[in-house]
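Every protein chain except one is present and positioned as in the full complex.
Let's look at subunit A:
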Amino acid sequence: MINSVLLFCLSSELYNHLVITPQSPVLEIGTNFTATCMIINTDEITAKDLYWNLSDITVSNKQYTKINSSSLSVTIPVIGEKHEWLFCFCKEVSNYVYLNRSKFRHGIILTKGYRPGKPENLSCEAVQVKMEISSTITCVWKKVGRSSTDVPTKYTLYVKELGRNHSKETNGNSSQVNLEIFPHHMPMEIWVEAHNKLGRIESGHLSKDADSFVKTNPPSDIKVISEKTFPTSLLINWTHPIAEEYLKLTYQIRFCQNGSQSWTYVPLVDTDKYIQSFRLQNLRPDTVYVIQVCCKNARRGHGYWSNWSTNATMRTPEGSKLTGKPDLWRIITKVDGVNERQVRFITKDPVFANGRIQRFHIKIQDKKDKVKSRSEEWERIPVNRSEADGSSSQREITFLKQIDLADERSVRVYVTAFNSVGESAQASLFIPDKAYDLAPVEGLNLSSHGGQLWLEWKAPKNKAVSEYVVEWAANGWTDWQRENRTTTHTVIKGNLEKFVCYTVSVHPVYSGWTGKPASVQAFVEEGAPLEGPEIVDRKLGRNDVELVWKEIPQDKRRGFITKYTIFYKNGSKTHSVTVPANTTSYTLTSLSGNTRYDAWISASTIGGSARSLNHSFWTLKYGECKRSPRIEMSWLIKENFWPQIPNPGESTIGTWSPHHPVKADTPKENCLSGISVLDVDVCDGKCVFEEDKASLPLKKDKYLSEEHSSGIGGSSCMSSPRQSVSDSDEGGDMADTTASTVQYSSVMASNGYKGQTPSSQPQQAIFSRSESTQPLLDSEENPDMLLQEGSKHSQRFPRQPCFTHTAQNKDSTDPADCHQREMEQQELLEPLDFYPLEEDSEQTTPTEGQSADWLPAAPASSYMPQRGGYRPQ
């Protein structure tokens, strides 16, 4: 090494005065590296004038070691995978050095890497191709250790036969070696070597017989023979996949009933031979079995199991007599309106049918007519089973018969099954009369895990249970299983579907008499609902809205609803409220008035959530009192037109009905009958215009005055300005009849808000009258002024708000909705109260046809009471 460096030095003496040794080293990351810089062919400098740079950074002189006056070494840690330059420089100690700077520097590149790691888990395989083992051996191994880009680790796979060696290099963790022929019965040694510039290391050697690496094809031509004389046995034959001279094989057999994935493995000790046939025994007669065979090198611990052969399917022959009895059960449904039950009898085949069931016989014996019915004949119920029917591992359910059974009657049912050979034992079931209630099980508890439903219960006290029937039903489909008397916990053995709500019942059976069931509902697995709840109604307020929704249909819930979350959004801010699962309406509060909101409701199960469609609404501009949504408007009127309104608390309101006199009631503050006035304006006015005006006893030239005349001589505190005009102008006669009272009364319908609750009191009109003795308001005493205001007021409401709204929202066709929207519309138009009416609002008067539709609805209910109230006078 030193010699070569010196040789290099000599050859390059004309060019350089500094030389580093070693040249182009490959360094192991994590170690220390020492390089030496030598001064050659010059006395201009000494070792103390030298310094080292690692890339652009000067190495600390603490890492320097002066070897002699012309040599300086440096020791640096090898860090990072990226290659670097290490330079030896000289300080410019003289002009010569300065002028020949390029001769006083030398650099080497440091290549960095890791030592190769010993490969692990080497395994090799030669597979069968056609009738021989392929001459290609494929090996895989696990790489160990790290590898850098500059010092990559390569792998060489070695395969050593007796007398021949093969090898192949790769960068990966697998490789193939092609031999001339596969060396059966010859020893073979295989290993892999990891190597790079820093070293090499071999994996463990696989020194085995070459046949240890063989994986053959599975046995071919598998034939299953069913022999009539052996109904519980099947004979399997197959062909060896490869000739015995190449490889002696051992076999493994597995089988299962068709449709089942639960394989039964024949013990290896029985098949661990070089065999070509095997007889499966103790099988069930008339049952389809699926059989598979695989093989491997017979030498223990050598070779790999082949893949399983393709399925060979065969039905065992029908057996002799039926063993066991049918599994009889019933489904009882209440019949509405009569004291009867509908009973359906169903059955499963006997567990060991030993053949195809051809028919069932059923006999229903009334307990009261027991003696008489003994001679009753059996009813024959043929069943037509196809070849494939018995292939499923699930026992088939057969519907036998349906009867209507009076509640007070009890019957006993007998059923037997027949195959081609004979009859089964008899199964029987009692259906007691309805009043005969036998104790149910207690503490039924159900849990779901592992895709199964697990039940536990406590046996009924003081009753000897002979067995339990666990029944599960969903979507009109019922299945059951029987458990013995000592069982108190079990798992449902049927194929249950996810996201389906099962009603699981445990029926105790007392010597054939079925007790009252205990039932619970459960899901095997819950998922998010398929759809969200449907918002079906809303009740708007100024700062609140009540949302009403419909439950998700059962088949779309896919789980138990755990909660509803109501989301509502104004602009970008979303709020949410969570309510319990048993809620179907909720009032959102603290909303802003006259604001648009988007709301939706999310229904959650433990499996997820589903949300409803977006529901948009505007909150009302003015709030409502408890009794009336129009209190806000009333207040506005009061504020605008009756600034000095007397205290209504000093008045009394007489309430009466044309037919049922009622006692006087004290008016409630803020629930002024101005509402009545507005009602008239909105709808009743129209009704007056278009209905039978002649029927109004006090019909005058002005409808406005007519419609609000009290007819009892008093002016109403609830009167609108127009009404007051009407009262004062043309109510002289009436004033006479109420001489002792100030004209401050007005007839109003106590159900003047019934547009909101149209069904509450639609028939009975009840009226209230003010009996105030207070003086008239200024406005009432200056009717001219009020007439103007009233006229303006009377015009401000559109005449057909319901129609326009109906067109916007086709869902709301009932009068209540109509009225509700009318209210909204009023609220929206409220500002017009104080500004000149726009032309559009005038032009919205309904057409004749629309009016005809409109009349029987909400407006009529607003207006008619007043008419009716008036009529008796």
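Everything that follows uses one rule, which is that a residue touches a chain if its C-beta (ideal position, glycine included) is under 8 Å from a C-beta of that chain, and two chains touch if they have at least 3 such contacts; residues count from 1.
Going forward, contacts and distances are computed from a predicted model.
> Considering the UniProt annotation of the chain absent from this complex, which name among "Ciliary neurotrophic factor", "Copper transport protein", "Retinal outer segment membrane protein 1b" or "UTP14C small subunit processome component" applies?
"Ciliary neurotrophic factor"
> In the full complex, which of A:243, A:268, A:464 or A:491 touches the chain missing from this view?
A:243
> Check each of A:109, A:129 or A:181 against the chain that is not shown and name the one that touches it.
A:181
> Looking at A:163, A:301, A:337 or A:580, which makes contact with the chain not pictured?
Considering all chains, including the one not shown, the answer is A:163.
> Residue by residue, what part of subunit A touches the chain that was omitted?
So the residues of subunit A touching the missing chain come out as 161-163, 180-181, 183-187, 209, 243, 245-246.
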